[in-house]
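Missing here is one protein chain; the remaining ones are kept as they sit in the complex.
When the chains are written out, they are named A and B in that same order, and each has its own residue count from 1.
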Amino acid sequence: MARSLRLRAPSPWHLVLLPLALVMLVPLIWMLVTSLSTLAETHRFPPGLPSSLHWESYAQAWNDSPLAHWLLNSTIVSVTCVVSNLVLCSLAGYAFARIPFAGSRLLFLGILATLMVPFQVVMIPTLLIVKQLGLVDSLPALIVPNLVTPFGIYLLRQFFLSLPAELEEAATIDGAGRVRILFSILLPLMGPPLSTVAVLTFLQVWNDFLWPLVVTSSPETMTVQLGLASFQSAHFTNWPVLMASTLLSQLPVLLLFLFGQRYFVRSIATTGIK
Amino acid sequence: MALTTKAAAGLAGLLALGAALAGCGGSSGSDGGTTITVWHGYTDVEAKAMTAQVKQWNADHPDEKVKLVYNSGNDNALQKTVAGFTAGNYPDVAYEFGSSAAALARQPKLIDLTDTVKKPAFNWDDFYPSEQQAAEVNGKVLGVPALVDNLSLVYNKALFKAAGVPLPTASWSWDDFRNAAKKLTDPAKKTYGWAYVNDGSEDTVWRYLPLLWQAGGELLNSDNTKPEFDSAAGKEALDLLKGMAVTDKSVYLDNGNGNYLNLFNSGKIAMLWTGPWDLSSINADVDYGITLLPGHDGNHETISGPDLYMAFDHSKGRSETAVKFMTWLTSAPVHLQFAIATGDLPLRKSESQLPEYSTFLEKYPANKVFVDNLNNVKHVRPNIASYSEVSTAVGQMVQSVLLGQAEPQEALDTASDQVASVLAGQ
Partner (left out) sequence: MTAALFPATAGRRTKPSSKKSADQRAAWGMVAPSVLLIGLFGLVPVAWSVVLSFQHSDLQTPATWAGTSNYRELMHDPVFRESIRHTVVYTVLFVPITLVCSLLVAAALNRRLRGISLYRLAVFVPVVTSTVATGVIFSWLLDPDYGIVNALLDKVGLPQSGFFSSPDSALYTMVAMTTWGWVGFGALIFLAGLQSIPQDLVEAAQIDGCTRTRAFWLIQVPLMRPIIGFMLVWLTINALQLFDEVYVTTKGGPLHATTVVVYYLYQQAFVYFHAGYAAAIACLLFVAILVITVIQIRVSRDRDLDPSG
């Protein structure tokens, strides 16, 4: 009995993973259904399937708003922050994990401490600093505070700690400098954590609403999240168009994840290091 | 050290890249004349109508241009404006909720409009009294009305017919209302007579206030220094809510997600207390009617929540343009144009005297009741900086009664104490 079952079903793990995936996909499915419904159909309860597929919300989302311009702004800001975070967090994370230098504990704690402050608290002083730098209402205002995240430093430090120390000892004997060890030996092994930092930085910057809301004001610097808010108002929300534009704006992130998975999940075993 | 220089160079490169990209955006170039910035939260039809009006203004005033900027939603307008003062990029004119007026009253850059509106040409008394009072804080006029609405009773005719209940009338009493709601409720079919937004926010409070006022009560005393709602009227209003929500179970308690409207469309809820903004979301297949709120001893007064345009000082020239633009935008013929395009209610009484008003009524027949009901607005909410705290306390009170967690008198006492300490603390 058990054997025949195993023969028919490719793997029993599908029985676990499929329901799990469905539970996780509920909102995406709902967003898709809503975006294909008419406005009247979304004003019903309980919500149901649309009578026929209405693609016009996508056209409306794309035509009625400078969605492409918002996407471009968000991409510039997010990609810049990702690149900068990968470089700066790797450097700092490595130093904190591997070099016992004067003041490292104190500095590291200081950096951790800034993780503990909710953004709502520091929003106004951050605004004052950005104003002093003359960056209000510009894309750099969205970039500079996010060039490095304490979260990235902390995460990479933990991964450097879990790498075997022997890896660099050999290189140190060769007389290779710290930076060379980091870039030529260690970072190639850090594919999964680095891609994690990349994705999470990207998401954090991409999804940010409050900071762009207060620091920008002109349409030229509007990001996707601010733009999406224009489909939502206090008394009236056009759900089909809102969901169509939300999906369009999340598509790049999902595609990035789907194609970036190779890097995410490349295990140390396949890199040929023993 | 090579490393540091490398990292620094990289950082500088990134910053330069960002700066270059920002440069592409460009700033509004003014060629000799004045340009003022107006922050608004209009979307959809309203945004189109507003854009058209600004275009018209700019064509007529080449030296006093208006730049329209979307504020990313009126819910965030106050926060964004306050942040704008810190960052130095605040607007010349901003659309704000009426409840924000008192918070912005302390802002040194705010332009006092008292002298402007008192000029005979402005005709301040043409605005409904509730709009005038919402714009006034401590005797100063701080804004010009931008939008006015009120609560009326909207009902689904089919559900009344099915339950054999006569349709609501403008002379309904609280008892008529309660009995009808009870008859329209059917636990088996999960239909409710009425819906109440029970999230404890101002949405919860402003449906309670007309009941309080109709019964002869007041929220605060006349100089806004002490609570006055812990009264017979306050209790009577809460008793009605308790009787309907807890005893009859004839009220759907919406937890703030706005389900009530979808349920109304789906024939699950028979009556709503709502305003003109919801009409555009009622589906075409729902046959609905509108009438005044049920009354107490013949008093059918309702509540209005006017929103405002407020002006902020940059320079003398820009302030003058800002005031001029606001005056123009809210003048009777210009606003009636906007009302016809959007279905917003007239801001000025004289708009209904203009010949185009018939176009408005033809296009939005259901709005007639809301326009007439503006005359039933007799009270306004106190325009004090601590109103949001007063509102929280009253919201909790109503919510605790609706959820059956507190008796009306007990809830009144608690809220009254809280409000007293809020008012004493300021």
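Here, contacts are C-beta pairs under 8 Å (C-beta built on N, C-alpha and C of every residue); 3 or more make two chains touch, one makes a residue touch a chain.
As the structure is a computational prediction, the values presented were derived from the model and not from experiment.
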Whole complex considered, the hidden chain contacts A, B
Among listed residues A:153, A:205, A:226 or A:241, the absent chain is touched only by A:153
Across the whole complex, the chain not displayed is touched by subunit A residues 10-11, 13-14, 16-18, 20-28, 30-31, 45-47, 88-89, 91-92, 94-107, 109-118, 120-122, 124-126, 128-129, 144-145, 147-148, 150-151, 153-155, 158-159, 161-163, 165, 177-179, 189, 192-193, 195-196, 199-200, 203, 207, 228, 232, 243, 246, 250, 253-254, 257-258, 261, 264-269, 274
Had the left-out chain been drawn, it would touch subunit B at residues 1, 3-4, 7-8, 11, 78-79, 82, 85-86, 103-104, 106-108, 190, 198-201, 252-253, 255-257, 259, 263, 268, 385-386, 388-389, 392, 396, 399-400, 403, 405
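In this text, only the chains that are shown with their structure count from here on.
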Rounded to the nearest Å, the gap separating the Cα centres of subunit A and subunit B is 36
Within their complex, subunit B touches subunit A through residues 2-3, 7, 10-11, 14-15, 17-19, 21-22, 24-28, 37, 39, 41-44, 47, 69-70, 72-76, 79-80, 83-84, 86-89, 91, 258-259, 261-263, 265-266, 268, 275, 277-278, 280-285
The subunit A residues in contact with subunit B across the complex are 40, 42-47, 76, 80, 83-84, 87-88, 91, 123-124, 127-128, 130-131, 135-140, 143-144, 147, 178-179, 213-215, 217-221, 226, 229-238
